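Report on the following structure.
Here is subunit A:
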Amino acid sequence: MPKQSPAPDWQDLALGTAITEPGSSRYQRTGDWHSSAPVWDLDKCIKCGVCAVFCPEGCIAMRADGYPEADMEYCKGCAICVCECWAACIAMVEEKE
Partner candidate 1 sequence: MLELRFHGRGGQGAVTSAELIALAAIAQGNFAQAFPSFGPERRGAPVMAFARIDQKQIRNRTAVSNPDAVIVLDPHILHVANSSDGLSKDGIQIVNTMRSADEVRKEYNLKGRLITVDANHIAEQEIGRVITNTTMLGALIRATGVVEKELLIDELKVRFGRIAEGNINAFNRAYEECCVEEG
Partner candidate 2 sequence: MAERKGMEVSIAIAEAASACDVDCIAAYPITPQTHVVEHLSEIVADGDLDAEFIPVESEHAAMSCCCGCAAAGARTFTATASQGLALMHEILFIAANLRLPMVMVVANRSLSGPISIWNDHSDVMTERDVGWIQVFAENGQEAVDLVIMGHRMSEDKRILLPLMVNFDGFILSHMVEPIEMPTREEVKRFLPDYEPQQRLDIDNPITMGPVGMPVVYTEAKMAAEWAVRDAYKPMVEIMGEFEKEFGRKYKPVETYRTDDSEILFVVMGGISETAMTWVDKVRDAGVKVGLVRFRMWRPLPVEDFKKAIAGVKVLGVLDRHFSPGGPGGPMAQEIKYMLYGQDHAPKIVETVVGLGGRDVNFIDFDQIFDRCKAVLGGAPVPPFELIQVRGGHYGKA
């Protein structure tokens, strides 16, 4: 079991169980869900950014040199980027123990 923050009593829930802190989903480190990771073949990458657009976690960012990079703290290993890449330059690689 991953560690969880202490759950609130009902009296401490926000009105209507709303989440009042913007961007709080970053506390959910979904990176530990993945068993394989996307690896870019930068010789084939055309820097279009489609992988970043389609990433459901929003964990792919474009680096200063224009190439994409995944933040493995949040990458769930879903491989949607692999399916969407026009240049077919992404491959999922099994992570070693």
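How were these candidates chosen? In short, all candidates are chains of the complex that A comes from, given by their letters.
Criterion: a residue touches a chain if its C-beta (ideal position, glycine included) is under 8 Å from a C-beta of that chain, and two chains touch if they have at least 3 such contacts; residues count from 1.
None of the values given here were measured: they were computed from a predicted structure.
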For subunit A, the touching partner in this complex, picked from 1 or 2, is candidate 2
Okay, in this complex, where on subunit A does candidate 2 touch? 4, 7-11, 13-20, 22
